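Since the structure comes first, as structure tokens, the remarks are kept for the end.
The complex appears here minus one protein chain, its other protein chains still in place.
Going in written order, the chains are labelled A and B, and every chain counts its residues from 1.
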Amino acid sequence: MKALLTRDLMLAIRAGGGFGLGLSFFLIVTVLVPFGVGPQTELLSRIAPGVLWIGALLACLLSLDRIFALDWEDGSLDLLATAPLPMEGIVSVKALAHWITTGLPLVLAAPVLGVLLSLPIPAYQWVVISLAVGTPALSVIGTFGAALTVGIKRGGLLMSLLVLPLYVPTLIFGAEVARRGAEGLTVQAPLLLLAGISFGVIALLPFASAAVLRINLR
Amino acid sequence: MVLSVRDLAVTRGGLAILEGVSFDLSPGEALVLRGPNGVGKTTLLRSVAGLQPPETGTVTGAEDQIAYAAHSDGLKAMLSVTENLKFWASVFGLSDIEPALVAFDLTDLRNRMAGTLSAGQKRRLGLARLMVTGRPIWILDEPTVSLDVTSVALFADAVRMHLKGGGSALMATHIDLGLTEARVLDLTPFKAAPRTRQMDEAFL
Partner (left out) sequence: MSLWEYANPVKFIRTTDKVLPWVWALTGICLVTGLVWGFFFTPDDFRQGSTVKIIYIHVPSALMAINAWLMMLVASLIWIVRRHHVSALAARAAAPVGAVMTLIALATGAFWGQPMWGTWWAWDPRLTSFLILFLFYLGYMALWEAIENDDTAADLTSILCLVGSVFAILSRYAVNFWNQGLHQGATLSLDKEENISDVFWFPLLFCIAGFVLLFVALVFLRTQTEIRARRTRALLAREGQA
């Protein structure tokens, strides 16, 4: 399992586009928003928490199809399936690798991009906390979507269609934490619910992803 | 551990292709599957490897005993030869990759990226992977594709060494490997009568 994680991280670094791509996409989305809605500081600072969350979500989505597609094409997935690793473990490691290469950089970059959107000062910590708690859920749910569409050629669009509705609760609670934090309200309730979703999907969804992957491999 | 296949029937694309296949494979034995293209060699091997559930019949003694080499080698172009082998070794809980490098004449290429290897060299690396799994039963699907005569001999030696060490090999191939001790099983007589899968029969 550790070997698989190390290999995936090494590939992400060497192949390029692993760490950088999602991050650049996040940056571009954030830069485009002011062009779309206008440069007024009050408006931007009001929508900043939500924009950062949506940007992070889209950046996550962008790199999902790489989770299994490469291993599927070169036959590694078949070989991994016959290896002494449980399929649930494989999908969990894949989700973890995706989070480290995509989710974690987004969490770290969010405060910097917050400056561009004149994010209110009290919101910074909550944007970072909510993304840190919420992005693992995005990776795990995305892994399920990637496992569903792994056998389909050019399944990227289909995967977005399947995954985005599943992202709704995470997005709602995550953005709510950030927004309430920005307005100086109490964030306990949405934060707990967000953490609940994250822990719930980390604990349960790998079983569904593994089942789906087994079906796709046969 | 004896691999035993009993009365196996397999399907591909909703059609039965093979039925009633039975054989045993004891330690030290090699079995070569033969038959024309499309007879179902790959499907049979995938069923034995546990990747595809057979329609009927049983496969015993395969679980956690097999190392499977498919048409594609599962190599990562951006990893070096050593890194590729080390990865598979540690997945299977082992760490020594030197014998495999030697057996397939890869020692000079060890630091090259797998993506820069020729097709034959990649194939050799893919086969060397089998040796680092430590699994007793090798399941090989057309192992000699893109190998030259010397490499085929290397591969035959590796198989022979594996058999001597108490391992066994089940392979589908057209080429004569010079493995005189290998038994041959022609799959043509097991070709299924034209019918759809049992699951689809209900619709007819």
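Please note the rule applied: a contact is a pair of C-beta atoms (placed from the backbone, for glycine too) under 8 Å apart; a residue touches a chain by one contact, two chains touch by 3 or more.
Because the structure is predicted, anything quoted here is derived from the model rather than measured.
*Asks:* Name every shown chain in contact with the chain that has been left out of the document.
*Replies:* A, B
*Asks:* Considering the whole complex, which of A:V29, A:A81, A:L117 or A:I197 touches the chain not shown?
*Replies:* Touching the chain that is not displayed is residue A:I197.
*Asks:* Which residue from A:L64, A:A123, A:L138 or A:V212 sits in contact with the chain not drawn here?
*Replies:* The single option touching the absent chain is A:V212.
*Asks:* So which bits of chain B touch the chain we can't see?
*Replies:* Against the missing chain, chain B presents residues 13-15, 194-196, 199-200, 202-204.
*Asks:* Tell me where the left-out chain touches chain A, residue by residue.
*Replies:* Interface residues of chain A facing the absent chain: 144, 148-149, 151-152, 155, 158, 161-162, 164-166, 168-169, 172-173, 176, 179-180, 189-190, 193, 197, 205, 208, 211-212, 215-216, 218.
Operating definition for what follows: only the chains that are shown with their structure count from here on.
*Asks:* Rounded to the nearest whole Å, what is the centre-to-centre distance of chain A and chain B, using the mean of the C-alpha atoms as each centre?
*Replies:* 37
*Asks:* Per the contact definition, I'd like the list of chain B residues that touch chain A in the complex.
*Replies:* Touching chain A from chain B are residues 46, 49-53, 64, 66-68, 70-76, 78-79, 83, 86-88, 90-93, 129, 133.
*Asks:* If you look only at chain A, which of its residues touch chain B in the complex?
*Replies:* Residues in contact with chain B: 2-4, 6-7, 10-11, 14-15, 71, 73-76, 78-85, 217-218.
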